[in-house]
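Here's a slice of the assembly, chains where they normally sit.
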Amino acid sequence: MASDVTFDFERQRRIGLSEAVLCEGKSPAQIGEIIGLARARSSRLLLTRLEPETITLLAADDQAALDYDPRSHTAILGPWQPPAGEARVAVVTAGTSDLRIAREAIRTLAFYGVAAREIADVGVAGLWRILAHEEALRRFPVVIVVAGMEGALFSVVAGMVGGVVIAVPTSTGYGVAKGGETALHAALASCAPGLVTVNIDNGYGAACAAIRALGLHARQGSKAPR
Amino acid sequence: MASDVTFDFERQRRIGLSEAVLCEGKSPAQIGEIIGLARARSSRLLLTRLEPETITLLAADDQAALDYDPRSHTAILGPWQPPAGEARVAVVTAGTSDLRIAREAIRTLAFYGVAAREIADVGVAGLWRILAHEEALRRFPVVIVVAGMEGALFSVVAGMVGGVVIAVPTSTGYGVAKGGETALHAALASCAPGLVTVNIDNGYGAACAAIRALGLHARQGSKAPR
C-alpha cells in the first residue's frame, strides 16, 4: 500500500531547516509513521503542537524516544542539548498568556543550537516595562515579539531597535481580539518600518525566520542537524 | 407635500447636544432645507463632512451664512467665537494624515465652547514624541487620540494617563489598514483599561463624548447653544 508520508529529508541540506512535524490534524498513527521513518534514518526531528493527550497515544518506545516539553507542546527526537553561549535572539512577550507560543519559538531555536533570551509580560499598558529593556534589546540581531490583543508592542519594539523584528500575533483575547486577527493586522499595518510577521500563533515559523536571518545555513554548513 | 426633515430641535435641551447635520449622503437640496429650518428658528447648527464641492451648490445666502472650515470639512451656522480659556481636552494624532478628523473634533468642541489643545504627529514608531507630552497629557480630564494604521497609540496613551481616553480610529493606511478596521479593532482589543472608542473617522462623535464626560449638560444649563 502507498505510504501516507513523503518526507522531505533533504530539506535540511537545501535550506538549512529540516522538515518539522505539525502534529495538529494528524492521527497518532500518522505521527507514529513519521517518527518511525526518522528513527530508521537516525534523523533528528522536531514535533510541534503535540498535545499532552496525543503523546500518550503513541507507541511506548516512541514516547520514550521523545523529549517532550509540556509548556511549549513540542517534542524533540534524537540527541540534543540546550544551546550554550550568548543568546542571539530575544523573545519578548506582551502577556503571560502568550508564553506557550514564545516557548515554541525558543524550543525551535534550541533544536537548531541557538540560544535565546525570554523577556516576559512587558505589554504597552505599562510602558516602563519594555523601556527598561530598550538598551538590552538593541544588542540582539533578531528580536521576536509575541503579542495578542491589539498587538501594540510590535510597533513599539520595531521603533526602538535596528535588528530584525519578527512579530508573532497570538490568538490571546476575546471579542474582536478572538483568534488573533487584530494582532496580525496590527503587525502588518505597523507604522514602524521593516517589521515582518508570521501566521497567528506560529512561534515555530518565527524561529525559522530568525535562523534564516542569522545566516546559519550559509555559515554553519555541516554543523546543522542531520 | 410631506417634508423630508423632522428636525430634533429639542435634543439640545434633552441631552446637551444639538442635532448636527451629517452632510455626506444628503443632496444639496436636503442640506438647504435643513439650513432653512434652522435659520427660520434662529438656531445654531453644526454641519459635518461637508465637501468643498458641495458647499458651492448651496444657495448663495446659505453659503454666506455659514462659517466653513476646509481643513475639517465642517461649517457652523449662527454666531460663535473661538473658545477662550484653558484647554480642557487634548487631541492627539499619530500622523499628519489623521488631521482632518482631529480637526473635526476640535471644531465640534469649539461649537460647544470647549477649548482643545492639538498635539500632532506623535505615533509610536518614534516613542520619544509621545513621551515628551506625557506630563502635559496627565493634566487633561479628557484625551482624544486619533490614529489609523495599527492604532498602537491608543493603548500607549491609555496606559499613561488617568483621564477619559477616547479613541478615534481613522481610515488612514492601505492593505489590511484600509478603511480603518485594524485601528478600530486595536482600540477595542486594547490591553489598557478603560479605553473607549467611537466609529472610524468619527471626530464629531468623540467630541460629543468629551462634552458628555465634562458634564457640560448638567453644569452649564442655559449656557448651551440655542
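Going in written order, the chains are labelled A and B, and every chain counts its residues from 1.
Throughout what follows, contacts are C-beta pairs under 8 Å (C-beta built on N, C-alpha and C of every residue); 3 or more make two chains touch, one makes a residue touch a chain.
Bear in mind the structure is a predicted one, so any value in this text is a computation, not a measurement.
Asker: To what total copy number does the complex in this file extend, with 2 chains depicted?
Answerer: 8
Methods note: only the chains that are shown with their structure count from here on.
Asker: Rotation angle, chain A onto chain B: superpose the C-alpha atoms of these two copies and give the value as a multiple of 5 degrees.
Answerer: 180
Asker: I'd like the Å distance between the centres of chain A and chain B, where a centre is the mean of that chain's Cα atoms.
Answerer: Measuring from centre to centre gives 44 Å for this pair.
Asker: Taking the complex as given, what residues does chain A use to touch chain B?
Answerer: By the definition above, chain A touches chain B via 94-95, 123-127, 149-152, 154-156, 158-160, 173, 175-177, 181-183, 185-193.
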